[in-house]
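Showing subunit A:
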Amino acid sequence: MEALRVEGLNYIINDLKICNDINIKVEKDSFTGIIGPNGSGKSTLLKQIYRVLKPTSGSIYLDGKDIFTMSNKETAKNMGVLAQENQTDFQFTVEEIVLMGRAAYHNMFQRETSEDLEILYESLDKVGMLHKHNQIFTTLSGGEKQRVLLARALAQKTHFLILDEPTNHLDIGYQFQMMELLSEFSMTIFSAIHDLNLAAKFCDWLILLNKGKIVSQGTPEEVLTEDMMRKVFNVDTIIDKDERTSQLQITFIGTAVDRY
Partner candidate 1 sequence: MKKRWIFMIISVLILSMLTGCKLNSEKNAKETQVDKQSEQVEAKADDGNLDNPVEIETYKSTFTYDKIPQRVVSLNYEATQLLVALGLEDKIVGVATAEGEVGDCLEEYQETLSKLKIITEGTPTLEVLLKSNPDFVFGTCWSFMECGVAEPKDFIENNIKYYAMLGTYSENASVSDTYHDIECLGKIFKVEDRAEELIEKLKKREDNYRVDKPEGSAIKVFAYDSGDKEAYTAGRGLETDIIEIAGGKNIFGDIEKSFAPVSWEQIALRNPDIIIIHDYNTGDTNGSLEDKINELKSNPALQEVEAIKNDRFVVVKLVEVFPGLQMFDAVDKIHEAIIEYSKSK
Partner candidate 2 sequence: MASNKLSMKNIIIICLIIILLTIISIPVSAFWGSADLTFSQVVKVFKFKLNPVKYPLEEKCLLSIVWELRLPRILLAIAVGSGLAMCGATMQALTRNVMAEPYTLGVASGASVMAALSIVFLGDNVTLYFFTPSVAAFIGAILAMFLVYSISSSENGASNIKLILTGIAISMICSALTQLIISLAPKESKVRSVVFWTMGGFGGARWGNILFPILVATIGGIILYSHSETLNLLAMGNDTAIMLGVSVEKIQKRLIVIISLITGTMVAAAGCIGFIGLIIPHIVRHFVGADHRKMLPITMLLGGLFMIWTDAIARWILSPRELAIGVLTALMGGPFFLTLLRKNRG
């Protein structure tokens, strides 16, 4: 049973096909990355999966269940999301933010249970932010904020985690830190990744999107070919395995000559 299955997804606005006939399978416990140039439709695709946008047509199955038959609450119990967050005026503490992840399990008037508090501390500990549990969220650094938001997603106690380019605006150190943290968890991770070397290092499955269509799917070795780099990213590269680390390494040479 795949953790996520997307069939025939289309997202059309003003006659523009932002997502064009997307078919995806994300295996359980895999670290699947979705890559592609800006405007390829990555974010739009993810937003439809975590229900912020409504697809024009197509179906999405989470653990085999059609998400459109599920309430938002149910989805929240099965799918955690980490995305870039809007600015907020409200001065919530780190604790209060992470506890929001438990909201899906509460009915009206319900107080935090002791179980909630346990999960709260556990999540904060996993991301290394326990010591700042009382600090106002907006006073944290960018990297710290993302870690807290990750803790919130973890607090939802789901087996499936979506990341919608949360680390784009952060320093490479934080990006790396985030990826390392994620690879330690035994969850299905489905993440949009901008940095291709990070994608190569951490993902076991890659989906390459270009202009709303899936251009290639497979292991990083299969997807990240010099040919693909030229076609999709318009850049000449040398791709090989580093001898010392046996990691896939992409070296950028120069802009590709236009070829029709």
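The rule is simple: a contact is a pair of C-beta atoms (placed from the backbone, for glycine too) under 8 Å apart; a residue touches a chain by one contact, two chains touch by 3 or more; residues count from 1.
Behind the choice of candidates: all candidates are chains of the complex that A comes from, given by their letters.
The structure displayed is predicted, hence computed values, not measured ones.
Novice: Given that every candidate in 1 or 2 is part of this complex, which one actually touches subunit A?
Specialist: 2
Novice: Over in the complex, which subunit A residues touch candidate 2? Could you list them?
Specialist: 47, 50-52, 71-77, 81, 83, 85-93, 96-97, 100-101, 103-104, 106, 108-111, 134-136, 139, 152, 156
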